[in-house]
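Okay, structure first, notes after.
The complex is shown incomplete by one protein chain, all other protein chains being positioned as in the whole.
By written order: A, B and C. Residues from 1 in each chain.
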Amino acid sequence: MPRITAQEVYALCDESLPWAGMMGFEIIDIGKGSCRVRMPQKAEFLRPGGTINGPALMSLADYGMYVAVLSRIGRVEMAVTTSLNCNFLRRPKPGAVIAHCRLIKLGRRLAYGEVSLYSEGDEDAGPVAHVTATYSIPPERGES
Amino acid sequence: MPRITAQEVYALCDESLPWAGMMGFEIIDIGKGSCRVRMPQKAEFLRPGGTINGPALMSLADYGMYVAVLSRIGRVEMAVTTSLNCNFLRRPKPGAVIAHCRLIKLGRRLAYGEVSLYSEGDEDAGPVAHVTATYSIPPERGES
Amino acid sequence: MPRITAQEVYALCDESLPWAGMMGFEIIDIGKGSCRVRMPQKAEFLRPGGTINGPALMSLADYGMYVAVLSRIGRVEMAVTTSLNCNFLRRPKPGAVIAHCRLIKLGRRLAYGEVSLYSEGDEDAGPVAHVTATYSIPPERGES
Partner (left out) sequence: MPRITAQEVYALCDESLPWAGMMGFEIIDIGKGSCRVRMPQKAEFLRPGGTINGPALMSLADYGMYVAVLSRIGRVEMAVTTSLNCNFLRRPKPGAVIAHCRLIKLGRRLAYGEVSLYSEGDEDAGPVAHVTATYSIPPERGES
């Protein structure tokens, strides 16, 4: 069982991560150490040619990793990203973006995972971006 | 001499990068293959404890790299980020963030550079984040 | 069907990648865009406490990515790594290391993939390191 629900994440973000609301991020589902999140199309994310800008994709990946971490350690406001590495692989289509997030390691102090981002409805074309990220977590909440 | 001015970057972003305007990014100065850019404080970028969220910092770094690339190749809308790696080094203070951007290599097809981000007025404390990024550029505009 | 066999990789490395032989790298199996490779234990790779040093792990990952690329494009000496990002996740045990390699994207000019490295016989503990890497490939050999 995940240790946090979508409703609890939304409530936490309302309080402490207004960015997530501004971006319109939605949670599709939460597993234990994994989740899928969604960014709806917004005009201000577009670049010339109709593609979605890179920072919006990285922002969605960062949010997804945060949700995946919370799915294992429960509600902890102070989990923070310590590094994020993004590779942009193909031009996203205009439209929503779906991120598949998965923890690879949850340690006592650090969590590490990966995120594959897809243009919604075009998943078969392969990911538009791939992200790895490291989170620092309060030591009493992690696992050894 | 840089091959683009701040006014030309602003005009280009008005047309094709509305994100930059929404974030309030400003250009402090442009060199040849370098620049300094600034992100003003905005409530929606804040995280618990008053710190600035990671995606806002990565977005500023990505913008600064774009400006640094344009400073060498001139106005080219289609330069796109192919990878971005960010390390978050210390908690930013509430307030504006300054990014010092520098190209390390400009090739025929790829540009690569680094960005050091500082809390404005607290530069002596060292960077709050350090970014390296790769840009893909139209081949006829790069250098061999 | 993979477009190269283990024997063909060994022959190619004998000619042009003496490093791989010096390290004792072995190929367990090759799929289409994937492979598993193995590094035997060697005294010179050890660090204090019996753990394996980071460069040896990165070297194995780089080799595995090369094999995974060749499995799709066939024998091409001039494929070269353009970036490699390694996260060390837990202390390897003394002994052999197994790398599971998988291409995420094969484009016309670039291949991108990931590698998970495990201590042989201790795979259930999770990966000791996770690598993402980008390869540049001769344009006529990639796929659009």
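Quick notes on this structure:
Criterion: a residue touches a chain if its C-beta (ideal position, glycine included) is under 8 Å from a C-beta of that chain, and two chains touch if they have at least 3 such contacts.
Computed from a prediction, not measured in an experiment: that's the story for all the values here.
Considering the complete complex, the chain that is not shown touches A, B, C. Residue A:134 is the one among A:34, A:53 or A:134 that touches the chain missing from this view. Residue in contact with the omitted chain (choice from C:6, C:84 or C:104): C:84. Although one chain is hidden here, its contacts on chain A can still be listed: residues 83, 85, 134.
Residues 15-19, 22, 43-49, 51, 53-56, 58-59, 62, 77-78, 80-88 of chain C touch the missing chain (whole complex, contact as defined above).
Mapped onto chain B, the footprint of the missing chain covers residues 85, 87, 89-90, 104-105, 107, 112, 114, 116, 126-127, 130, 132, 134.
Everything that follows uses one rule, which is that only the chains that are shown with their structure count from here on.
The most distant chain from chain C is B, comparing centres defined as mean Cα coordinates. Averaging the CA coordinates per chain and comparing them to the mean over all protein CA atoms picks out A as nearest. With each centre defined as the average position of its C-alpha atoms, the distance from chain A to chain B rounds to 22 Å.
For this pair, chain A with chain C, the centres built from the Cα atoms lie 28 Å apart. Per-chain Cα centroids separate chain B from chain C by 33 Å.
Within chain C, residues 85, 134 each touch two or more of the remaining chains.
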